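For this view, one protein chain was removed and the others were kept in their places.
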Amino acid sequence: METGILLIDCPDRRGLVASIAQFLYQHGANILHADQHQDNEVGMFFMRIEWSLDGFHLDRASFSGEFEPIARSFQMNWRVEYSADRPRVAIFASLYQHCLIDLLHRHQAGELPCEISLIVSNHNNCQPLAQFYKISYLYFPVNASNKAEVEDRELGLLAENRIDLVVLARYMQVLSPRFVAEYPRRIINVHHSFLPAFTGARPYHAAFERGVKLIGATSHYVTNDLDEGPIIEQDVLRVSHRDQVTDLIQKGRDVERAALSRAVRWHLEHRILFYANKTVIFD
Amino acid sequence: METGILLIDCPDRRGLVASIAQFLYQHGANILHADQHQDNEVGMFFMRIEWSLDGFHLDRASFSGEFEPIARSFQMNWRVEYSADRPRVAIFASLYQHCLIDLLHRHQAGELPCEISLIVSNHNNCQPLAQFYKISYLYFPVNASNKAEVEDRELGLLAENRIDLVVLARYMQVLSPRFVAEYPRRIINVHHSFLPAFTGARPYHAAFERGVKLIGATSHYVTNDLDEGPIIEQDVLRVSHRDQVTDLIQKGRDVERAALSRAVRWHLEHRILFYANKTVIFD
Amino acid sequence: METGILLIDCPDRRGLVASIAQFLYQHGANILHADQHQDNEVGMFFMRIEWSLDGFHLDRASFSGEFEPIARSFQMNWRVEYSADRPRVAIFASLYQHCLIDLLHRHQAGELPCEISLIVSNHNNCQPLAQFYKISYLYFPVNASNKAEVEDRELGLLAENRIDLVVLARYMQVLSPRFVAEYPRRIINVHHSFLPAFTGARPYHAAFERGVKLIGATSHYVTNDLDEGPIIEQDVLRVSHRDQVTDLIQKGRDVERAALSRAVRWHLEHRILFYANKTVIFD
Partner (left out) sequence: METGILLIDCPDRRGLVASIAQFLYQHGANILHADQHQDNEVGMFFMRIEWSLDGFHLDRASFSGEFEPIARSFQMNWRVEYSADRPRVAIFASLYQHCLIDLLHRHQAGELPCEISLIVSNHNNCQPLAQFYKISYLYFPVNASNKAEVEDRELGLLAENRIDLVVLARYMQVLSPRFVAEYPRRIINVHHSFLPAFTGARPYHAAFERGVKLIGATSHYVTNDLDEGPIIEQDVLRVSHRDQVTDLIQKGRDVERAALSRAVRWHLEHRILFYANKTVIFD
């Protein structure tokens, strides 16, 4: 079933829900899901409504014009998405394949509503996998001297392929501010720790040193502050004194996969809103 | 802050949300929380709205008269609750004290918005505890021959005390259909297994026999079909071959407490709706 | 590092550990891991010891002869395994690919110490996947009339390929007693429920009907009593009223994968002992 999805954040005011519901009703919307959240401390309102387009008599071209007066009167940030528009995704990977494989399989199994248009890697070991899933594979070895140039070419290819979302599936390069600026809130990374614990490189080694009893993974949007972007999802699993660093690395793969794939799915289903460097997830 | 809470279930129809939101807006409601659920397969709609009474200009006496026309036109089951009305609770316990203590402490800590009016037990060992928390303690030894008579007296006392909710905190007696009929969807029990596994008596022994790797607890509304009422909450924890029956019993206390206390809180906060012997939890 | 692994169960008696430790020490064993379990109620003792073969001066041919006197005096069931002997595995699958893909990827990532020799299926949709991983794929459409004959051919191929372990990765056919008898405690299945809840077919439908708040998966050894074999591992995840049957099926794939892959790894690492239709897992 094709659906429309309206995402709104604005100052919380009386009559908001009535106005939105009335607007959709007037145009024949059959609402399938509606979630809202009020943060009473900061006085903010967040909403996600999904409705069937079957019987909805407001086409895409007209939506904005019709809705804009309401939006303006409530000072809304808003956007409308259509389930028929499958976002175009580029996955960036390095040597580790587990997150990439997981995303490719979930996509094939129908769990991720998107097109996976490109796989970009600074290694060539995932080439056969890309071929198996019939996805273009771009191999860009990166080093200190060619990094800016490689990013130029990557940005060019992302633009050419009209990429909507970049997923860093254990991609081991730090993106430049210029790159990040091109895809604000549209780059999702997985960090292999329970952030904000163990930021930076080699978090499993740091976790081992500290002797923690749980290890975790965190998926988040990428900002220019490394490991500081809005957190989307986190998961942990139990470890013990028996686990050496290599065990943490192996076990950690399962939580990395879980935290990343859920984040990607929620993004693709337009379930994520933002405020104050945090996320609201309407799952 | 005092709030009103409107709970609705009805056939799903266009315009429902608009009508409800419009109604509340007209009367000055400042909505704090709103949750809805559509079950598209059975065509049902469920909603919970909570709003501040501050500025709401429809008093209790008038609400029903004003809302009834909308309710009728959409064939709603509905009720309105007020946070100021603290439900009156009776806790039934037997020998085991852990669930009872947990509820009493959570109540004292402000987690459970209710009055705990009575503790009823077929043992007298919790008497000092009741005294410490200054709650009436009714000790009714039950046996095969006096069971009907005891239930009569209990029902009498529940009525006298205008009890809204009966919580069976590991109460080891089966209530008669007559008793259950007096408090439909107002008796919450905790069963010490992950239902529907290990119904009936001695579930930890059965779990040990079967060699399961997780044990659980289930809180549910009591119906006349033992262990078959609508499930409210379930939780599990990991066990191993090292755990004997006594370890299962000890460890299980933690999940029993967790499953029961969440169920009681959700009930008291009017977060639970029903259909098809199942619950909708707006947590 | 190559290791030897000694697995023992026997009546619990004083001096057991001293005798075993003394035996290994005399032959130069450098013990890497040792786990033991006493079940005091039934008076049983279980042990798994793993030691480095580096410096161990008792070769395979001589081990049994040297250890047998000790074993006999303590009435041990025992076996010795060598990490160098990679078990040969056949995976049986049907339409669903998620468990199969997960096992293949974990194998490739080095998580499963075995050879995956064969993939057997009553459907042909996993053929390309088998080809990608360069594993023989045997497609045997099964129906009521050819079932016995197909099992004959399967058993023949398993024997030819000297298969040590059969993994049913959501294989949707029930194996005959004759088949099961050929691989006692060497067939691992994953059932898509938290057993013993929802045995039989369509457990997600049954879980949906009952309105449970957690769904689970159970990996177990296959016996002739359907869904009644010794449980190896179980896992659950939280669901809510929002989840339709299709959501349960999708979410359940993650716990099925987890429960099955852990069971397979523990079996391959010789971490599982048995008693009373239950497992002891030395993880």
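The first chain written gets the first letter, and so on, giving A, B and C; residue counts start at 1 in each chain.
Keep this in mind: contacts are C-beta pairs under 8 Å (C-beta built on N, C-alpha and C of every residue); 3 or more make two chains touch, one makes a residue touch a chain.
For clarity, every value in this text was computed on a predicted model and none was experimentally measured.
Q: Among B:97, B:189, B:223 or B:279, which residue is in contact with the omitted chain in the full complex?
A: Considering all chains, including the one not shown, the answer is B:97.
Q: If I consider the whole complex, including the chain that's not displayed, which of C:15, C:69 or C:128 touches that chain?
A: Touches the omitted chain: C:15.
Q: Of the residues A:70, A:174, A:197 or A:226, I need the one that contacts the missing chain.
A: The single option touching the absent chain is A:197.
Q: List the residues of subunit B that touch the chain left out of this view.
A: 97-98, 101, 105, 109, 111, 128, 132, 250, 253-254, 258
Q: Could you please point out the subunit C residues that touch the chain left off the display?
A: Listed in rising order, the touching residues are 14-15, 17-18, 21-22, 24-25, 28-36, 38, 40.
Q: So which bits of subunit A touch the chain we can't see?
A: 37, 39-41, 46, 194-198, 210-214, 216, 230-236, 240-242, 244, 276-281
To be clear about the criterion, only the chains that are shown with their structure count from here on.
Q: Can you list every residue of subunit A that touches 2 or more other chains, as numbers and ranges?
A: There are none in subunit A.
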